[in-house]
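Selected chains only, in their assembly positions.
In order of appearance the chains are A, B and C, and numbering begins at 1 in each one.
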Amino acid sequence: MNGRDTGDFRERVRRSFDKQGAMAMLGAELTRVEPALVEIELPFDQKLTQQHGFLHAGVISAALDSACGYAAYTVIDPEASILTIEFKVNLMSPGRGERFLFRGEITKPGSTIIVADGRAYAIGDGPAKLIASMTGTMMVIRGRQDVTG
Amino acid sequence: MNGRDTGDFRERVRRSFDKQGAMAMLGAELTRVEPALVEIELPFDQKLTQQHGFLHAGVISAALDSACGYAAYTVIDPEASILTIEFKVNLMSPGRGERFLFRGEITKPGSTIIVADGRAYAIGDGPAKLIASMTGTMMVIRGRQDVTG
Amino acid sequence: MNGRDTGDFRERVRRSFDKQGAMAMLGAELTRVEPALVEIELPFDQKLTQQHGFLHAGVISAALDSACGYAAYTVIDPEASILTIEFKVNLMSPGRGERFLFRGEITKPGSTIIVADGRAYAIGDGPAKLIASMTGTMMVIRGRQDVTG
């Protein structure tokens, strides 16, 4: 799977991202797609909060999982797809900010199992603040009608 | 903190749940509040999906985290609050179904750290199907102005 | 894979357990092998401790991982083997006691991915005390020369 067309993986990631109802609901945008690295951004919105007014851990998880999953898409062959098997999220600071950045990167590629790590940052005035991290395990899926693209 | 008024914790959980913008956005309902156990339900909606049309892992995480967090609320004193430190989610079957049930239960109560386990089920015709599990670590917060209720 | 000879899986688990240098080093014994459930026991020993004299988290993890992994062996075909992809351990009470019991159970069987949950208990006078839990993801391995038995 070397000599893969990089333009192609960007296009496949974008097309797949646009099919995620959840990303549209959150107001998330795909802002960077590189080999083994994807970034998603999200403006703060009151509808995304938990009871103290911080970004809900589930919203953070959704964006990190998508960033990690699409980072995995960039290292697989075009006919394959990705399903998340499991992930762990550590919430390190309250999700307060005007805007949030979620970066997913591949730590260990593989033909069946891919391990990705993600980091979430709150962005406002001043330096970005690390608010959460994820480690996720993804499975490469081939030949399943219900899991394509 | 024994002799706590159980009516009170149900009321506190409900009031806090109603403040979660994210739960309203997902269409989630609080359907059961018992000591050390909370259930949340969610009808399927296309806006909650990932790219294959299944319930997004982040949506599953959001509902499981809220169920586990509110289960923790039922075992703390009324002045305290709860923040999730971290959780792990295992996605066991694709999130397909008409309706989903998320149950959070306390595995280990504590004055500072509470461990909760959650299970997510797809509900339709036939028996409920286990689609995901969570183990989460919650911290009991006292005396912080920005973390109340 | 129904109609599997249950005597056979017990024998395979025992044979594989006996090959684990680490279980011998810890003084661990295989005390129960049922379909989808395995128990391992361990007497306390000063050589198994961390700096406060409690059972080391790594020792707890080793025994829980073996219990979960062998629980997975009981639900696969005899030619396959198991590798742990990842696990999470929550340490709920200090590992103090005369003896420890580690139980692994299958939560979700599968042809490629198996999810297992484990619980660790300290045993002495009085009721067993829950000291830790594990959720682990195992992969079923076939046709690899270096991963058999």
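Just so we're on the same page, contacts are C-beta pairs under 8 Å (C-beta built on N, C-alpha and C of every residue); 3 or more make two chains touch, one makes a residue touch a chain.
Because the structure is a prediction, the values reported are computed rather than measured.
A.B. asks: Total subunits of the complete complex, with 3 given?
C.D. replies: Whole-complex copy count, per this file: 4.
Note that only the chains that are shown with their structure count from here on.
A.B. asks: Look at both sides of the chain A and chain B contact and report whether the same residue positions are involved, with over half shared, or different ones.
C.D. replies: Same, since most residue numbers here occur in both copies.
A.B. asks: When the C-alpha atoms of chain B and chain C are each averaged to a single point, how far apart are the two points in Å?
C.D. replies: Chain centres of chain B and chain C, defined by C-alpha means, are spaced 29 Å apart.
A.B. asks: If you average the Cα atoms of chain A and of chain C to get two centres, how far apart are those centres in Å?
C.D. replies: Chain centres of chain A and chain C, defined by C-alpha means, are spaced 33 Å apart.
A.B. asks: With chain centres defined as C-alpha means, what is the inter-centre distance between chain A and chain B in Å?
C.D. replies: It comes to 22 Å between the two C-alpha centres.
A.B. asks: If you look at chain A, which of its residues touch at least two other chains?
C.D. replies: 85-86, 88
A.B. asks: Which residues of chain A touch chain C in the complex?
C.D. replies: Contact set of chain A toward chain C: 85-86, 88, 112-113, 137, 139.
A.B. asks: Please give the residue numbers of chain A that touch chain B in the complex, ascending.
C.D. replies: My answer: residues 16-17, 19-22, 24-25, 45-53, 56-59, 61-66, 69, 81, 83-91, 94, 146-149.
A.B. asks: Any idea which chain C residues touch chain B in the complex?
C.D. replies: 88, 90, 92-93, 107-108, 115, 117, 130, 133, 135, 137
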